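The block underneath contains the structure these notes are about, expressed in structure tokens.
A protein chain is absent from this complex, but the other protein chains hold their places.
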Amino acid sequence: MDIIPFKEIVDKYKVVFFDAFGVLKNYKGLIPDIEKTFDYLREKNIEFYILTNDASRSPEELAQSYIDKGLDFITAEKIISSGMLAREYLKYKVNHGTVAYLGTEASAHYVETVGLKTISIRDIDLEDENNHLINALVMLDDEGFDWKDDINKAINLLRRFNMPVIVANTDSAYPVSKEEVAIAVGSLADMMEFVVRKTFIRFGKPDAQMFNFAFQHVHKNGSIYDKNEILMVGDSLNTDIIGGNKFGIDTALVLTGNTLPKNALIQIESSGIIPNYMCDSAVV
Amino acid sequence: MDIIPFKEIVDKYKVVFFDAFGVLKNYKGLIPDIEKTFDYLREKNIEFYILTNDASRSPEELAQSYIDKGLDFITAEKIISSGMLAREYLKYKVNHGTVAYLGTEASAHYVETVGLKTISIRDIDLEDENNHLINALVMLDDEGFDWKDDINKAINLLRRFNMPVIVANTDSAYPVSKEEVAIAVGSLADMMEFVVRKTFIRFGKPDAQMFNFAFQHVHKNGSIYDKNEILMVGDSLNTDIIGGNKFGIDTALVLTGNTLPKNALIQIESSGIIPNYMCDSAVV
Amino acid sequence: MDIIPFKEIVDKYKVVFFDAFGVLKNYKGLIPDIEKTFDYLREKNIEFYILTNDASRSPEELAQSYIDKGLDFITAEKIISSGMLAREYLKYKVNHGTVAYLGTEASAHYVETVGLKTISIRDIDLEDENNHLINALVMLDDEGFDWKDDINKAINLLRRFNMPVIVANTDSAYPVSKEEVAIAVGSLADMMEFVVRKTFIRFGKPDAQMFNFAFQHVHKNGSIYDKNEILMVGDSLNTDIIGGNKFGIDTALVLTGNTLPKNALIQIESSGIIPNYMCDSAVV
Partner (left out) sequence: MDIIPFKEIVDKYKVVFFDAFGVLKNYKGLIPDIEKTFDYLREKNIEFYILTNDASRSPEELAQSYIDKGLDFITAEKIISSGMLAREYLKYKVNHGTVAYLGTEASAHYVETVGLKTISIRDIDLEDENNHLINALVMLDDEGFDWKDDINKAINLLRRFNMPVIVANTDSAYPVSKEEVAIAVGSLADMMEFVVRKTFIRFGKPDAQMFNFAFQHVHKNGSIYDKNEILMVGDSLNTDIIGGNKFGIDTALVLTGNTLPKNALIQIESSGIIPNYMCDSAVV
């Protein structure tokens, strides 16, 4: 599999889905010259969306972080986050009462916008006689709570009351600097699920629901696209590429993030996850 | 959670998704009086679809088995099978060349309808110099091949050539009589995936792509339904109910199949998979 | 399988291995009348040992907790703990330099007795140029550290330096009161292992090494016992009973802990883990 310039492939498509971290930005900020890509997309009239496993903030706040970096055309409606799927779930399947959460207050504010009351696990007293009014537990972020105290409290709440658990970010870890990673809420959820032996509901790439949600967004304004007119661009074989492949759209692996240039071919071979294209970066 | 008559809940919805085995039929044939349900749905103008993890036959052949039993209104367009998703994948992501398969010839004929050539693993010679022309392996059925010879041949093919593997039925086992089960192709795929350490692509409930495919079918004729107007009816918490819940539609557990009446509440409690309703059967 | 009085079975054996929690004691203290069992064992000249998945303290300290409750014949040499196996590993396989740990200082003191220096992950600076002198990471207890800060620091240490990770307690959770459990260090280790994708080394029931270590202790004073002269008594099918069975000794399930009387037969049936005997308790 050869490395092809991104520019050569992108204009075969009418819509591009970008992963955020490792494709548009990294721990240092924006990928250099990435704004040229968006200039080119507008020039060629190619639509784009950003698909991100993130439930720590609202789409508006996620968009603002791009606007602050000068990409002011990345507005909230360009963002498809796993947090949006969790919010949809709560809207359709919980839709009343109180939802307990693990995460920051900011992450909780966003899910409140469907009209639910939220309560941090931190503020729950296991002996409170109103705990049966809690209709779901949603895991939003690895920050904003004491892991030991609040994870233990959460599993005991789940042992006493049967409720759905929604995991709004499937990632197991995320980079915090060139060399360091941090455990993400997806890993904490895996641990809790194993201990309580219940089935949690997860939202985020590579799950098809994420791609489908994006697919529906693309069609909001009345345009009709076929799957073969859409390209998914990502840096991770096991989320972006396998997810895009399974959904039936074309995929391009870029080497600016998780997949290092020296390992890309080995990883494609050993995983059996084969992108349609491989590019140095998403910069045109 | 109380047991509610199916009739009391079904007319709150405009569309009903039914699981097939354990809901409409079992090893003995149709669930007695199930035809009354479909009479009622037509009377009330409620649409219905059948969602089934089955890639052994085409939708036409699957429909015929209902027609043969007297349910002649169950036509091919009422069927949403995991085999249809596998066929979609091949259409969008493979779309040329030859596809190797494990399954019966009948199962292969159906995926051929996208214009691909198929070859049974049985007929492959590992030393054939044209094997690099095989673009995918698709696992369709647990029948139609010699497990030992052909599974071993398939894993050695995958070790030599990197190609996507599509598993067209996620079930691990299926009932063959009142007391007996048989291992399904999903379990064979799990075993092969572990041995070759590559990532396979699976289609079937509880995966969201199955529900989404059905959701799109419902809208084919131009009607627009909201997710809260759709009910999933199933006998299995860990496929039908969790899948429906995650997709955001309401769910009804019926006790004519996998989930025995005496165990239903215990299983809901221990799994954390909570249907909206529990009914003795899908018979009105 | 009938419930048999413990007295009827125990005197067929020359050695008895007891699990601690759920058999000899529970969250409230000693199981009432359990001292009679030890009186009877001495009367009948039956040897005993206590096998416990615990690395939080030394055998001396573990024994002291029994002595404090009046069982002064439970001395350190009667205790076989998973912490002792971890200490053995460090003695044979690390044997010099510094060992990093997650746990309390008390748990670290015990492993230091093989002549190793220990350092809490809390006190490690990831940028310290002497970190390459750390020869192993040992996970001893779920207490004594900040889960978020120190687990994240530990995984980044493991990403930079290749070293064995020893998990000195395989339990996933432990009871802290009649209704509540807490996540044990075994679950934290599972999460970390998944994130760093390295193979950790685990000590504790049901692993054969625990039973073998006890078997060797029995023979320290020169007596020779056959495996069929030893009985394992435990409250958990998936640690005590499966471990004893696999090691080749007889097993008795008691119903004073993890396995509730109403569920015992169902769990034996559904797990396929079959004890030789089932007793209400280990009290004679």
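Every chain is named by a letter (A, B and C) in the order it is written, and numbering of its residues begins at 1.
Definition applied: a residue touches a chain if its C-beta (ideal position, glycine included) is under 8 Å from a C-beta of that chain, and two chains touch if they have at least 3 such contacts.
As the structure is a computational prediction, the values presented were derived from the model and not from experiment.
Student: Need the list of shown chains touched by the one chain that isn't shown.
Tutor: Computed over the complete complex, the missing chain touches B, C.
Student: Among B:Ile31, B:Ala108, B:Val165 or B:Leu188, which residue is in touch with the absent chain?
Tutor: The one listed residue touching the chain not shown is B:Leu188.
Student: Check each of C:Asn45, C:Asn162 or C:Asn221 against the chain that is not shown and name the one that touches it.
Tutor: The single option touching the absent chain is C:Asn162.
Student: If I consider the whole complex, including the chain that's not displayed, which of C:Ile242, C:Leu255 or C:Val284 touches that chain?
Tutor: C:Ile242
Student: Can you work out which residue in B:Lys28, B:Lys148 or B:Lys262 touches the chain that's missing from view?
Tutor: Of the candidates B:Lys28, B:Lys148 or B:Lys262, B:Lys148 is in touch with the missing chain.
Student: Mind listing the chain B residues that contact the chain we can't see here?
Tutor: Touch with the absent chain occurs at residues 126, 142, 146-148, 151-152, 155-156, 159-160, 172-173, 179-183, 187-188, 190-192, 194-195.
Student: With the missing chain put back, which residues of chain C would touch it? List them for me.
Tutor: Residues 88-89, 91-93, 158, 162-165, 196-201, 207-209, 212, 227-228, 238, 242, 245-249, 268-274 of chain C touch the chain absent from view.
Keep this in mind: only the chains that are shown with their structure count from here on.
Student: In whole angstrom, what separates the CA-based centres of chain A and chain C?
Tutor: From the centre of chain A to the centre of chain C is 40 Å.
Student: Just give me the whole-number Å value for how far the CA centre of chain A lies from that of chain B.
Tutor: A distance of 27 Å separates the two centres.
Student: Just give me the whole-number Å value for how far the CA centre of chain B lies from that of chain C.
Tutor: Comparing mean C-alpha positions, chain C is 44 Å from chain B.
Student: Two-or-more-chain contact residues of chain B, please, as numbers and ranges.
Tutor: none
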